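Yeah, one chain of the complex is gone here, protein chain that is, but the others are all in their spots.
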Amino acid sequence: MELIFEISKPGRNAADVTASDVPAVNIEDAIGKKYLRTDLDLPEVAEVDLVRHYTNLSRRNFGVDLGFYPLGSCTMKYNPKVNENVAVLPGFTGLHPYADDESAQGNLQLMYEMQKYLSNIFGMAEFTLQPAAGAHGELTGIMMIKKYFEKKNEKRPLILIPDTAHGTNPASGALCGFETVTLRSNSEGGVDIDHLMSLMTKDVAGLMLTNPNTLGLFERNIEKVAQIVHGKGGLLYGDGANANAFLGKARPGDLGFDVIQLNLHKTFSTPHGGGGPGSGPVGVCAKLVNYLPVPRIIKTGHSYSWSGKFPDTIGRIRSFYGNFNVVVKAYTYIRSLGAEGLTHATEMAVLNANYIKEKLKPYFDLPYDRVCMHECVFSGKRQVAQNGVHTTDIAKRLIDFGYHPPTIYFPLIVPEAIMIEPTETESKETLDTFCDAMIAIANEAKENPQRVKDAPLTTPVSRLDEVLAARKPDVCWKRS
Amino acid sequence: MELIFEISKPGRNAADVTASDVPAVNIEDAIGKKYLRTDLDLPEVAEVDLVRHYTNLSRRNFGVDLGFYPLGSCTMKYNPKVNENVAVLPGFTGLHPYADDESAQGNLQLMYEMQKYLSNIFGMAEFTLQPAAGAHGELTGIMMIKKYFEKKNEKRPLILIPDTAHGTNPASGALCGFETVTLRSNSEGGVDIDHLMSLMTKDVAGLMLTNPNTLGLFERNIEKVAQIVHGKGGLLYGDGANANAFLGKARPGDLGFDVIQLNLHKTFSTPHGGGGPGSGPVGVCAKLVNYLPVPRIIKTGHSYSWSGKFPDTIGRIRSFYGNFNVVVKAYTYIRSLGAEGLTHATEMAVLNANYIKEKLKPYFDLPYDRVCMHECVFSGKRQVAQNGVHTTDIAKRLIDFGYHPPTIYFPLIVPEAIMIEPTETESKETLDTFCDAMIAIANEAKENPQRVKDAPLTTPVSRLDEVLAARKPDVCWKRS
Amino acid sequence: MDYYPHTPDDIAQMQSVVGIASIDELFADIPQKFRLKSVLDIPAALSEQETIAAMSGIASKNKLPQLTLTGAGAYYHFIPAVVGHIVGRAEFYTAYTPYQAEISQGILQAIYEYQTMIAHLTGTEIANASMYDGASAMAEAAVLCAKMSNRTKIIVARSMHPEYRQVVNTYSWANGYTVVEIPYAPSGQIDLNALQNELDDQVAAVLVQSPNFFGVIEDIVPLTDAAHNKGALLVAGFTDGTSLGILQPAGASGADFVVGEGQSFGNPLNYGGPYLGIFAAREKFMRRIPGRLVGATVDKNGKRGFVLTLQTREQHIRREKATSNICSNEALCALAAGVYLAALGKNLRKLAELNIYKTQYLKNKLLQLKGWKEVFSAPVYNEFVLRCPDARLANEKLKNEGIIGGYELHKDYPELENALLFCATEMVSKDDMDKVVAILK
Partner (left out) sequence: MDYYPHTPDDIAQMQSVVGIASIDELFADIPQKFRLKSVLDIPAALSEQETIAAMSGIASKNKLPQLTLTGAGAYYHFIPAVVGHIVGRAEFYTAYTPYQAEISQGILQAIYEYQTMIAHLTGTEIANASMYDGASAMAEAAVLCAKMSNRTKIIVARSMHPEYRQVVNTYSWANGYTVVEIPYAPSGQIDLNALQNELDDQVAAVLVQSPNFFGVIEDIVPLTDAAHNKGALLVAGFTDGTSLGILQPAGASGADFVVGEGQSFGNPLNYGGPYLGIFAAREKFMRRIPGRLVGATVDKNGKRGFVLTLQTREQHIRREKATSNICSNEALCALAAGVYLAALGKNLRKLAELNIYKTQYLKNKLLQLKGWKEVFSAPVYNEFVLRCPDARLANEKLKNEGIIGGYELHKDYPELENALLFCATEMVSKDDMDKVVAILK
């Protein structure tokens, strides 16, 4: 398709500007010539062209509303439409962040209640909604850990991170000045307890643990892990991106986690927007409450207000109060489902993952063969060995069958990883046809490997040259 | 794609029902067993399946927002998005039709003003907004003609309709008890004046004329035509479906039309909804005002109200007040464009049609080679003669080029007709690429006729068996 | 704001291709004396921002009620969010009638599914792709019966929606048919004796509604029998479509046609339109019914697909011999109805039950008020008629609290002075109803 710049033509526009009802002023006089720009190189298109351009672009994009999107670790569940309708209520979209608290009682109530719900669901003392996404929540959480030790006057420059961890974990640690130390997994996909014991010293601020981890496996030794970390005065950080696996079943606070970040866009069903916005609330145990970012909501009688008066706070980690409108959707979701609905959602998510695991086990290597939680991780090793068909090839071929591919090559400890997260909103029929497709591809990989390597065959573009893209980066269109 | 019934599974649903806050009653007692149904055979699907089903269906449909849709006589212009946003304002969607007039002053004002604007734009004394579509407007108009003669105690069982007329014209005449007499066109595509003179007797209630007609040609002899009809005491009915051709240029009232129906969904840019809803207001000259359907809006001082007290009215032609929400969009369109905008829209619509006509003239037969108005009509005769490529084939092949085909095989007097209406919202670039496609197909018809006959080649289904569909009609899915 | 993309440059180039020196030449066929000299007298153009402001201003002149207790042919039901999201897909709403099937499988299949749901729901075998609204569907059914039978008398139940009767009158007058109204019995149902007396061999059709305008459920079987006995057809309507979730449909009771208003299925009140006419029939009438029909067929490779079928019934082919003049219908409203019905599925029955619970509650509560009495004795769905001491005063009191009260039946039925037609759907809460009764106390 042509770029919007390529269909641009001088003199057109799709949005007009109202004529001024106040006197025009001479801009050069008012602003000063040196401050004015002389060019303005934006596309010029009529509304019809604009709409067609973006509508046709949308049709070259796959979303959950089109079909199954088992992108592991991303919890691509179906997002209820009622949440979208609620979120565009003018009361929610129209308020300026600096509207006085009295005018924002609805928003404040919603955010306050949301914090309470999350505290209850996860067993934490308190939540902040300020972080804009999961990784931002991680950063916030790690900052609080840093502050905690700073206040205690302890120097702990290291942070432990399992080899299965999502890349944001070490990156968040680094963005917060920590040196990260990699913790090995054991043969059953959990924390190598001995390794943990050997690493966990007084130099270590804590352990960032994802539970269930990115293999979709619950840490059976969680109690032990917490004991070891706490025993050395460290804190246990929980990456809650996988919280869809345990709602109503267990609470991180009870398991010993001191800080946890959530991904509302995953667990609480807000749409992922083609890459965002998300929302990454952070919950803390009692001893970290004072370090939460400001401002925080205070409830006095029946009224709510913002307060910045928390001297031990880590400060602000973004402007205003977080991705409020995303929170509205997640709040709506929680209210719709209620306690039993959330628990049942988790049960079905886990059942779905185990169902896929069992059905595909004969066809793909399953490095950790145990009950999984919300997702299961296969390896494409066998297919590589047989005919040189790589996991990428399998992923691309799935596109031809009408599915979004799973997450691939992650977690890093599984070679040729295929990480499938079905979520609870998918029906048995969908899982069955998906498994049929996976099995068909496994067979194709044996019988007609080239076909798999040539995939996708049904997309507007065939396999794209990523190496070229990185070698000669073209990230901004230039008029030629 | 599977039918919604085929993906149905007992026990699922996508919409829940709130638990009762009042006591349940025994339904059999309250209603009586014999009045109750025992089965309810509706699809049972989860929300995710429902959304995917219809979203994927939508992707198998072509709309103006995807590309050029030059369906002649249907005025498929681009429909501005702001109109859609306005139409869903709760004030417009939320009111019950029997809300008291005081509560509906906004709606009444809008409808009243709409009638005034239309009266002004078309030079008529008064308008009704009650008819639901163009054909419904025709019926309403013809009924008023009938009433007019009834009141005058004249028996005029016949109505004249040109051979170029849209099928709704004779059908509307028939649905109103008239016998229709076909009026021939002359060699330049206009009314055959001699024939008109010979047909126009005291038995004839009037002439239903489309101007410009369905050849896209303006009736040069309109003055004469009106004189002949009026001379015999008949009335001149105007099918205003083609009004996009003359906004701000001429007014049917001035041309001698006594009644005219409009198609708001064509001329005034309300989207066609996959086949409707439309809206078909009818304007009348002074002598027909009393026959307008009831209720009508009365303005007293600054307030508006409904009144049914018009004893000569033809009555009601549908419930309530017409397709109000469609009128909102058309009203918004008129207010956005203003007088100059409407006039300029007409100019560009006519320029676009003539541009296409000139560019395609060398490649397709042009039966009436004169300046056209908003559309132009070619004939595929040459292609049939050359290689047996029919207009249907050309139409289907256009689909492969990314266009919705023009209207074909209409008007009936043009063999193998190809009726192209670009509308004003299409850019020169779009017309150019469309003409290129048409020319490519003309060449293909010569060089590779089979390819054209096999078209479309890019659609989810290939050419469908319409004969089978009519011979063994299957209009309702049955569980097998 | 305007929407044509032409730059001055484009226009110049296009003029030269067309061979004209000025745009005016394009309008040369319009006789000079008729050429408009002045600018149209309509308000000045608005920017998009001004448009929103102006239209919001008009919309806000309407006063939306807190609560509506009027149904009377238009029903306030909850619309699941999915409906708007689907109907708002540009591929659906910016398309037109699917004349070119291969590029329109989306709307064709959706309408085929709609037809199927409607046929099932009404207890018939077939349904068309929609008519303008319930009233015109009723009128077209009447005209069709007369044309098929060469009879000229149409019988209409007086308990049918007054506006429907008016539309039937208009269409019948235009075709030279006579319309006879049959009174209602004390039960609120049609007076069967009176009907039988009026039935003769000139009667083409008997038109009834169930639930009727009074909310009363008609007993269709004897009506069908009576009509059929005299060679007449039975056309059965309904008021609120959700009643079909629980009531035996007229099609299952032998009605020849089931027609009615489909607004209840996922379409907003919209001050009366657009709505959609439901038109369902016995299979034998398939080639005679008005409106579009979508049919299943196969493509060249044997793959299932959908087309507009039996188009030879339609005006663009059959012209004056067509079964109707209808061309544009209410496809998008039918799509909404299909999505709505598919969303609810069997929950439609639950919804209907809830409507009954609410209605019974309101009725019983109101009957506790002094001087309020039931008018009809037959069972009702979600509407009912009560006589009260002063209907206008009662509504006035409610209006002062932002509540639209009952429909005042005396407007259409002089004999029903002080009778109010109330409706309670799932949108009315117990608290609402208790408040209403408190206000009326």
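Brief remarks on what is shown
Note that the chains take the letters A, B and C in the order they are written out, and that residue 1 is the start of every chain.
By our rule, a contact is a pair of C-beta atoms (placed from the backbone, for glycine too) under 8 Å apart; a residue touches a chain by one contact, two chains touch by 3 or more.
It should be emphasised that the depicted structure is a prediction, and the values quoted were computed from it without experimental measurement.
Contact between subunit C and the unshown chain involves residues 48-49, 52, 78, 80-81, 85, 88, 90, 426-427.
In the full complex, the hidden chain is touched by subunit B at residues 9-12, 15-19, 45-49, 51, 55, 80-82, 84-85.
In the analysis below, only the chains that are shown with their structure count from here on.
Each chain's centre was taken as the mean of its CA atoms, and the one lying most distant from subunit B is A.
Chain geometry summary: the mean Cα position of subunit A and that of subunit B are 48 Å apart. Taking each chain's centre as the mean of its C-alpha atoms, subunit B lies 19 Å from subunit C.
Across the assembly, subunit A contributes 9, 46-49, 51, 55, 80-81 as residues in contact with two or more other chains. With touch defined as above, residues shared between interfaces to two or more other chains in subunit C number as follows: 1, 3-5, 10, 48, 80, 82, 85, 90.
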